[in-house]
Structure formats: C-alpha cells, structure tokens
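Complex shown without one protein chain; remaining protein chains in place.
Moving on, here comes subunit A:
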Amino acid sequence: MKWTRRDMLKGLAGLPLVGGIWWAAAANSVLSSQKRSEILEQLNIEPSYPTSLPSITGPPIRVGIIGFGIRGDQLCRSLGFATNEWISEMRKEADEDSQHTALEEFLAQEKLNVKLVAVCDIFDKRANKAIASFKTDDNDIKRYKTYQEMIDSGDVDAVIIATPDHWHAPMSIYALNRGVHVYVEKPMAHTVEETYTLREAAENSSARFMVGHQHRQTLSFKTAQDIIEKGVLGHVSMIQTNTNRNDDNGAWNYDIEAEASEQTIDWEQFLGTAPKIPFNKNHFFRWRKWWEYGSGLSGDLLTHDYDRLNCVMNMGIPNSVTASGGIYTHNDGRNVPDVLQVNMEFPDYKLGASQEKGKEKGMTFIYSATLGNGFSRPTFLMGHDGTMELGNKLTIWPDGSSTKYADLLEAERMHPSEPIYQYDPAANIPDAISSATSQYFADKGLMWTYIDGVRVDSTYLHLREWLSSIKNGGKLSCGIQEGFEEAISAHMAGLSYKLGRRIDWNSTEQIIEPIEGINFDEVLLSSV
C-alpha cells in the first residue's frame, strides 16, 4: 500500500458529495410528499371512481328511438349502434390521423344487453338511415310513422326521446302512461303546465323515467359533491357558469339537407301543438332558434349548467330569477336570444360555513352566455375558504382570507395562487399542489385517452344506469325530481327574459308565483 494523503483525498472526495446530494434529494422529495399528504389529509376528499352497476341480465331490453337527428344519432352510438356513414367517416379520419380514436373507442365500448327494435322519425331520410345501418341478422328494426304506433305496438320496452323540445313532455307522458320506460333529452318539458303533468305521469307510472343530463356521470362532479359536503370551500356565495360559442353549429345553424321536402317530411307532425305555418326547412332543421319548438339558451344550455351544479350543490329551485339579454350576434330571423345573463337567487342556501354562526347564508348562481365569442370561461364555485374550478377535471385554490386555512396560509404551507387540490379522473392519483407540468397535461386533456386505455363516454354511462334500473331497480341520478327542478328553473329564466321582470318561486305551494294578467305558458311559447 502506497496510498498517499493526496491519493485518499482525490480518490474519495466524491463520497461525501454523493452522501450530501442523496440526503438533499431524499429530504426534499419526502418533505414535499409529506406536505402533499398533510394537505390532502386535512381536505379529506375522496375522489369517486365509476360506480359498478348490477348487470343487465335476461332477455335484451327492446329499445325504440324517437327522433334520429343529430342527438338521436349520438344516443344510439352510446347505446352501441353506429350508422354505417359514421363508421366509414371515422375510419377515414383514423386513416388520416392515428390520434383519431373515436371509432376504436366505440368498438371497445362494452356492449349493453339491448336491441334497437324501433325508429320513429318524421324525415324519411333519417328513418331510412337508421334502418339501413341497424337492421342486421340479430337486430330487427322497424320504422313507425308516429310515436303512438311505436309505443302501442307492444314491441318496445323503452323509448329514447330526442325530438324538438315541444315534443318531449307529450311523448314522455304517453309512454309513461303505458308503462314504457323513458329516457328523454333535456329540457324535459316545454311549458310550465307540461312540467307538472309529466311529473304526475312519472310518479304514477311503473316505468323508469330518466332525463338526459349525462354529465351527472362525470366523475369530477361526483367528487365535487364530496368536496361541497365536507365544506372544503367554506360557504359558497357565488357560482359563475358560462356558455361561450362562436360558430354556426354552436348557434344552432345546422345543415339543411337537400332531401328535405314536404314529401319526405311529415310537417304536420313536426308542428304538433306549435302554430300552424307552411312547410319551412329552416324551422325543421334549426328548430332550436324558435321559442315555438325550442327554448333557446335558457332551456338548451342553461339547463346543462344548472343541472350539473344542482347535482353538486343540491340547491333545488331558486327563490327568484332575473334574466336579460338579446339577439346581438345572430340576427338571422331567430326569436330566441343569443346573449343571455341569468341570476338565480338562493337566499337560504347555507353549507360549509366556517365563520361565526349566522354570518354566512345565501348564494347567487350566475349564468352568462354568448354565441358570439368562443373564449373559454370556466365554471367557478366561490367560497369563503376556497375557489373551485369545475370542468372535466377539478381544481381548488385556497382563498387568501380563508378562516379555515388561516394557519396554513400564515405558515406559508398554502398559497392563494397555488392549487391545493386537483382531481383528474383520468389520472391515477389525486394531485395536491400541482406542478406546472401536471397542470399542463390536465388542461390539455391529454390523459383523457388513457383511463384504462378507454375513454369514458358519459352518455353511455347514463344510458347504462337507466337500462340497469329497468332490470334491477335502483335510484336514477337524473329522475323526475331532478328533471322537474331543472325544467322549472329554465322556465323561470325564459319568463324573466321575456317579461323583463323578476320571477319568484313559491316554495310552499310549489308553483311559480303567479303574476296577474299573465299566462306563463302563453309567454313562454310566444315568439317575442
């Protein structure tokens, strides 16, 4: 051994360095995960994963589709039936871009125990399209000219209604009265009177009734319920939710198909109870733009936002509603507004108060919509202790003046600009104190494609829940009570906009407070 002191120094100098770096890295890593779990523990939020439902066993449920337009087509796909046209279009897309996985996801979707045995559409082209695509050796599908014939045929157990709004309630009531199960698109009713008649029919029927608010299946909303119940945000005094669209499709200017004519469309049946006017393609394909058949922003899009917040907050029907807006971006002959602001007041709402008793009570729900700007304004739930941004993923920031988190803020363990919780149902783990990168992935929705390799389609989940309850019973996440609250709230918004005054809810009598000399349904259906 001829090691000199110099040899030892130069030979072993790396060792303490390794020790130091190792210690620093380990300590930092452990410290930050401790910090994370400490906050998560305090928040005590339990992300919810897809609920497992009893399977749909026995003979397949025989389903009929009423209205095979844009939404009807989508609903059938969620049910497991895609048109030949859609399949070839998606195949082409996938060939051009390997990232385009719509077809792959459709094929991977678990098959439901159903047969699509009936279609009712008053436009020949659409009915024929359904027959051409869905008639196979093991699925016999028949066209019915009217919904009554279909429901009375005895060949369908359940119907899916995807027609213009003014047909939702009459068809639902007809089916429910005959014990046929109903899945109806929102809003479930077009007038106030229908809303009550439909509720009665659903309550008295043995059949299952579901409103098509599929976002009730969205996992982040289920998690948000838990967050609200646990008072993570403190007292929520304001909710802001928005619609921002800036394209023809978003403004309901759908394609007018060349094959449409008085010969191929049963115009009388389309009109139903609507004012009798001569055949009009514009009205047929773009019915959402007129109060006579649709309900504009308040019934079409506000209902989505109202219901998804009602599912989180369970706030029910507002005490009062005021609304204003106008036709400012699409002055094309429509009579529903394209810019709309709605304020819903819930003066008695209290949940999650963290300050002294009695100080916090009441909440305003603000819905703001424009069809002339596409900038994404997220939904915010604003509480005394924190703010939640709610979308497909969910993020919570502490409030700088929070009572609940005062100590943690003081100790700089929390910071108002840093999220304390983030939930992305596509990621495997809840992520408190996000890094810039994970924030980026979540924003981009990159992880969506990777939930166990399959993207979850909420409409599929919603339909599955309905079908499962037909066979096995069980509570529906958007049944008649939820549908009733949504429809009444939307009617109140529509009435307020049209009358230019506040509309009140009489909760004792469960009616919209009457206004002398005014018939609410006449107002709702009127063109101005």
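Here is the rule we go by: a contact is a pair of C-beta atoms (placed from the backbone, for glycine too) under 8 Å apart; a residue touches a chain by one contact, two chains touch by 3 or more; residues count from 1.
We take it that contacts and distances are computed from a predicted model.
Student: With one chain of the assembly withheld, which option in "Xanthine dehydrogenase, molybdenum binding subunit apoprotein", "DoxX family membrane protein", "FecR protein domain-containing protein" or "Phenylacetate-CoA oxygenase subunit PaaJ" matches that chain's UniProt protein name?
Tutor: "DoxX family membrane protein"
Student: Which of A:Leu17, A:Ala108 or A:Ile277 sits in contact with the chain that's absent?
Tutor: A:Leu17
Student: Using the definition of touch stated at the top, determine which of A:Ala26, A:Leu107 or A:Ile277 touches the missing chain.
Tutor: Considering all chains, including the one not shown, the answer is A:Ala26.
Student: Spell out the interface residues on subunit A facing the chain that's missing from view.
Tutor: These residues touch the chain not displayed: 1-3, 7-8, 10-15, 17-18, 21-22, 24-26, 28-30, 32-33, 429, 431, 437-438, 440-441, 444, 446-447, 450, 452-453.
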